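This is the structure I have questions about; it appears just below.
The full complex has more chains than appear here; those shown keep their coordinates.
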Amino acid sequence: GDGRMGIVYNGADWNFSSRARVTFTLSGTTDNGIEFGGSFRADQAGDSVLDNGAAYGSEGSVYVSGAFGKIEMGDAVSAPEALFGDLPEVGYTDLTSAGGLENDIPYLTGDGVTTLAGNPVVLYTYSTGPISIAASMSDGKLGSVNDQQEYAVAGAYTYENYTVGFGYEMLEDVGGVAGVDYTQGELAGVATFGDTSVKAYFAKGGKQNPVDQAFGLGVTSKFGATTVLGYVQKAEFTAGGDVTWYGLGASYDLGGGASIVGGISDDDLANTDPTADLGVKFKF
Amino acid sequence: GDGRMGIVYNGADWNFSSRARVTFTLSGTTDNGIEFGGSFRADQAGDSVLDNGAAYGSEGSVYVSGAFGKIEMGDAVSAPEALFGDLPEVGYTDLTSAGGLENDIPYLTGDGVTTLAGNPVVLYTYSTGPISIAASMSDGKLGSVNDQQEYAVAGAYTYENYTVGFGYEMLEDVGGVAGVDYTQGELAGVATFGDTSVKAYFAKGGKQNPVDQAFGLGVTSKFGATTVLGYVQKAEFTAGGDVTWYGLGASYDLGGGASIVGGISDDDLANTDPTADLGVKFKF
């Protein structure tokens, strides 16, 4: 499980913020060595009265894994997110700026985007030597269980401490409207120099995707028990109205699973203050 | 816990379907040897904000068990279901036909029928030698916590590999309307021949029960790691409109708690396709 407590400046005033969570991790192995399992948090278990959560495929996930790769079903991330992840989380509460922007790379699919009860996302990943590939999809169809459908593929190549990769995502019949399709291609790179790691991406929207292009950079550096991290991202929209947002944070490891974490986050939208927080995080 | 993932044909198109669940099992023994305990799934824990689930008696159950038999309270099954159970589950998702019919024997009471927050069902079971008896009831009363009330009794006699039994159920003031009562009597038999088990029942409705009569047959056969199972049921209504439904399935045990399971389910209602599924099931 995990927990956290501290204070958050939401752009207008300071507030207390705390939480406690428990994660269930399930695993097993078949007689011929195929691994299987699943994972979800207690607050994602779902409510059998409301038909939501991991018990209905809309949170958490299950997987089967072997020489053929890994197949995961549930609230899986999209293929490019599976290979590149997001930029570093800032602050003990994973801060968002006053405009609601944060460290997540704006992938088009996966990670809850089209995951509903009865409409889980399937993610396939496979690695061999320096090469990793991934594919993901949901099963939506106009007039069926869910109107939207998504597909994504991604590949990455690692040479020593450098990884480069690409991704391509498609979201069809967005909002259940026939013919409204979004696409997005991504290029991403990760480089590690000693205790410093740098991640950069460029994303280019297509079809009716309101995002024309987006790009960002994240850096994480360790100095003993202290980690300093930050990110900056910019999105340009086809309808205009570009926005840049960024975050800067630090954490100090107290040992035993506890750390002191703080950060600040902001964007260049008009009339918004930065947000900030300072608190302790626990891992159990 | 348990999990599953695979694909389901819902009568119109194929969809992904997955889930992950965790079950809590609690038990203890008093100084004089009486056993007690309870059980519920994480998704049945309830939400203390919404006042539902096992924390409010409407899901899961608790029990006390000793030489006097077993008393269970919560979302208990009815007396006849406690002794005879249901017909075999078909498919990795416990398939229902496109008309919503499935392998469950249409008992009148218990198993959630009148179980609400503050209105749990009590089930008493007792076995001695070849004889098993059961009684169940809820505490509803017109104008009280819950308007509906239920009662049921059942008995079974086992001789070698043959079990025969009867059940009688009563549901009073259905829908909170005074004097609208349903009754239902059941006869059931189970026979086991080597690796094959056969279950059959006949149910006869009474008073305002819309079901005039229902009957069904289920068969389960094991061939090494493979199990084949199926059921067929028919219900005849006092208002006409008989319906027959059935299911056929198979599972292959992979060991370690994993199995490949698939099935097909259908009914003779007009304009409906069969439903089918194929996937893997996990037990942890």
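By written order: A and B. Residues from 1 in each chain.
Keep this in mind: a residue touches a chain if its C-beta (ideal position, glycine included) is under 8 Å from a C-beta of that chain, and two chains touch if they have at least 3 such contacts.
Because the structure is predicted, anything quoted here is derived from the model rather than measured.
Each protein chain is a copy of one sequence, and the assembly as a whole in this entry counts 3 such copies (shown in place: 2).
The rule is short, and it goes like this: only the chains that are shown with their structure count from here on.
In the CA-based superposition of chain A onto chain B, the rotation angle is 120 degrees, rounded to steps of 5.
In terms of their C-alpha centroids, the spacing between chain A and chain B amounts to 40 Å. Contact residues on chain B toward chain A in their complex (touch as defined above): 1, 3-5, 10, 12-22, 41-47, 50, 52-53, 59, 254-258, 280, 282-284.
Of all the residues in chain A, the ones that touch chain B in their complex are 24, 26-32, 34, 36-40, 42, 45-49, 53-57, 60-64, 71, 73-74, 118-122, 138-139, 141, 144-145.
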